[in-house]
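I'd like to ask some things about the structure below.
Note that one protein chain is taken out, while the other chains of the complex remain in position.
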Amino acid sequence: MQGMNNRLHIGLVGLGRMGLNLALNMLDHGHEVRGYARTKATVDKAAAQGIKGAYSLEELAGQLKTPRLVWLMIPAGKAVDEVIEQLAPLLAPGDIIVDGGNSHYRDTLRRYRFLKEKGIHLVDSGTSGGVEGARHGACCMVGAEDEVFAYLEPLFKDITVPGGYLHTGPPGSGHYVKMVHNGIEYGMMQAIGEGMEVLAGSPFKLDLKEVARVWRHGSVIRGWLMDLMEKALAKDNALNGIKDIAYSSGEGLWTIEEAMRLKVPAPVITAALLMRYRSEQEESFATKVVAALRHEFGGHNVARK
Amino acid sequence: MQGMNNRLHIGLVGLGRMGLNLALNMLDHGHEVRGYARTKATVDKAAAQGIKGAYSLEELAGQLKTPRLVWLMIPAGKAVDEVIEQLAPLLAPGDIIVDGGNSHYRDTLRRYRFLKEKGIHLVDSGTSGGVEGARHGACCMVGAEDEVFAYLEPLFKDITVPGGYLHTGPPGSGHYVKMVHNGIEYGMMQAIGEGMEVLAGSPFKLDLKEVARVWRHGSVIRGWLMDLMEKALAKDNALNGIKDIAYSSGEGLWTIEEAMRLKVPAPVITAALLMRYRSEQEESFATKVVAALRHEFGGHNVARK
Amino acid sequence: MQGMNNRLHIGLVGLGRMGLNLALNMLDHGHEVRGYARTKATVDKAAAQGIKGAYSLEELAGQLKTPRLVWLMIPAGKAVDEVIEQLAPLLAPGDIIVDGGNSHYRDTLRRYRFLKEKGIHLVDSGTSGGVEGARHGACCMVGAEDEVFAYLEPLFKDITVPGGYLHTGPPGSGHYVKMVHNGIEYGMMQAIGEGMEVLAGSPFKLDLKEVARVWRHGSVIRGWLMDLMEKALAKDNALNGIKDIAYSSGEGLWTIEEAMRLKVPAPVITAALLMRYRSEQEESFATKVVAALRHEFGGHNVARK
Partner (left out) sequence: MQGMNNRLHIGLVGLGRMGLNLALNMLDHGHEVRGYARTKATVDKAAAQGIKGAYSLEELAGQLKTPRLVWLMIPAGKAVDEVIEQLAPLLAPGDIIVDGGNSHYRDTLRRYRFLKEKGIHLVDSGTSGGVEGARHGACCMVGAEDEVFAYLEPLFKDITVPGGYLHTGPPGSGHYVKMVHNGIEYGMMQAIGEGMEVLAGSPFKLDLKEVARVWRHGSVIRGWLMDLMEKALAKDNALNGIKDIAYSSGEGLWTIEEAMRLKVPAPVITAALLMRYRSEQEESFATKVVAALRHEFGGHNVARK
């Protein structure tokens, strides 16, 4: 891998919230970015912010210097497979694809082997820090072959906060560590939610925003989630504008599945996910069963529709 | 305690679903029952079913032979304290009060000591089996002094199914065992509910009532709750008429509190109770917090009102 | 499907605890059984109890009348695939394989399609009731094509308790229903365990065996698990001879995975499985982390090795 150079030329696939901000972050550090997205409008919008556009993967691949570096910032799952299948014939041995999304590590391993046969390197970068991190300094957990990581390290250093990148090990390991990171995140968020709900019901009239604020400074539970908590409550101290539905996007579930596979009891991360699933339900059939059983044996009052 | 006699004369306080049926059960076995309830209408209604009425506790106490036997079948809590306070001066040493409701065992211990000073015996009978059991054969867990239990044993034998009564130990122990019984019941019911909900979402078109039916016969999970499950589904196979709210009346919570006191991890009984609490909520503030945090860091879509 | 006949000739593959007892059960009802197991000793042992043996699958297939009926009572997983692969070429269109074990329903669907191409019918019978049920009357949840079920129904009627079989639907549905049955079973067993542990720590000296006994008669939580609870405690009232490790064999996990797939919150069944996993651990790394963190911030005492 010759021609190592601190100024890289990156083909960024996916210009959504995360991709666009990461591209701008790369530009800030002197890298060259060529952006592609499925819709022309998205590419044009990015172009308005200084990111040169490509209107097809062919065009993108054609404009990158070798070894080509293509960074995917697209939703995990089928989309990644489709792009990789389309990209593979357009790339040459020695080229590199970085999957910066939340792919399942097993998918990453599978794709790594697929590309490896063609001499193309796959790198997985679990990217944390949200949209703000993508823009101003992310946290990257990078699974890569040693030589490939060495080549990319300056880029990772540039786009992350100081101390904010790690070569976690071989391909797949970056997404693995990111998966677990998100599992922990689920547990922490639900813990905060439960605590806040107790505060909201307390016999004292507490100012939740102020509590979040003081907890940000010097407490054991200070951290970015608490920073965000204050921010959210500062906008709307009772969260009146937000519905009580919490979606999930996969990594929490995968962490639990992995824990189960390893027979690691993870009741907290699991409970956090189950409460999200519960929140998505319009009606709980399990609860109807419990209510019906109570009614049967006890003649207990049952709420009827 | 002389004059032991298989035909007892019972003053039954509380003529609701449980009390009335228990009174009829006692009558069936040749005991004499005098019933009292707070409202005249309830007493009259019981009288129409052959239960002689009393329209005040004074009247009730006055009509019982000594040693008087007063059986309380009233809601746990303050009502029991009130009745005991009113009854105490009307009774004499050697008289017996049976608390057949779901009192907290600590309340029972306190009331036992209070009555003990006056020479009045308190017996706690945890009564299981629902309304049907009260009428045709219950399950009684009886906390009582040995001599008092021996005196009452024929009555307990009469009103329970064969094998269906136990002298659990000294006063308080009956309510303790019943409390734990109900805790287990919470866990079992929620387990059935969860399983039924999975069945309802299965890729097969399952007839839930038929599944409950087959599980009643020969399966590992057969038992009365499954009998009731079939009964409820036979009326309404999708439980369309029942709202997904499951109330709770105390014993589940007390079991958990007792488990916590003993540092016994009881995650299943606890989860069962928490899902009931969740079902009572119109809105989950914890979930709103999680949704708000997701929105803050990820710009994730959040359901807005 | 002609030649329907109430007396069937069954080739039983697998003569372990469940298979052997089921074979004896079939014999009791006038069916003819030819048994096969991997080891000669097992076949000989069954022969000593009146079950004619076969020492290879070829021999077994050769001795069955057509349509051949082969009943598998072997551990779920690879063993079932291996036997089916070996059996398929030995069977003819119209023959039937019943998988009476705890296969995953997706495996059953896959095998059903594989055999269907060869004209061989696969039937899945989730079998509950334990060893005793296998011997004297089981509970069978049967997934099968309608015509095949009709042909086998007399057999299912014979080997189950009255009311103890159900045609749950097409192939796969029997194992699905059995999977959920076992999930519920996990929750119920853990609920009983937690309750028993509270009783064991109670301030009263309770006789656990007697409590289980009384709960069997007339209580809401009566059922077979409580019958077994009394039986186990009657042998050893403090379970002194049993180690606190609870293994699991798959269906609990699968129920949870299915629940997760359907986004059905199943916290009770899940907690039951996680406590089993916890019980298998010699050491909990998660707990070490918690202890280490406590030590770091609080200088709390930490148990050191």
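Order as written gives the chain letters A, B and C; numbering starts at 1 within each chain.
Everything that follows uses one rule, which is that a contact is a pair of C-beta atoms (placed from the backbone, for glycine too) under 8 Å apart; a residue touches a chain by one contact, two chains touch by 3 or more.
Just so you know, these numbers come straight off a predicted model, no measurement behind them.
Partners of the chain left out, restricted to shown chains and counted across the full complex, are A, B, C. Which of A:15, A:43, A:57 or A:138 touches the hidden chain is settled by the complete complex: it is A:138.
One of C:87, C:225, C:253 or C:266 touches the chain omitted from the figure, and that residue is C:225. Only one of the listed residues, C:47, C:92, C:150 or C:293, touches the absent chain: C:293. Note on the undisplayed chain: of the listed residues C:67, C:130 or C:169, the one touching it is C:130. On the side of subunit A, the interface with the absent chain consists of residues 128-130, 133, 137-141, 143, 160-166, 168-170, 172-173, 176-177, 180-188, 190-192, 194-195, 197-199, 201-206, 210-211, 213-226, 255, 258-259, 262, 264-269, 271-272, 274-275, using the contact rule stated above.
Touch with the hidden chain on the side of subunit B covers residues 220, 253, 256-257, 260, 263-267, 270-271, 273-275, 277-278, 280-281, 284-286, 297. Against the chain not displayed here, subunit C makes contact via residues 17, 129-132, 189-190, 192-194, 196-197, 200, 224-225, 228-229, 231-233, 236, 239-247, 249, 267, 271, 275-276, 278-279, 283-305.
Keep this in mind: only the chains that are shown with their structure count from here on.
More C-beta pairs touch across the B-C interface than across any other pair of chains.
Measuring from the average of all protein CA coordinates, the nearest chain centre is that of C. Here the spacing of subunit A and subunit C, counted between their Cα centres, is 40 Å. Our note on geometry: subunit B versus subunit C, Cα centroid distance of 34 Å, whole angstroms. Taken residue by residue, subunit C touches two or more other chains at 220, 264-267, 271, 274-275, whereas all remaining positions touch fewer.
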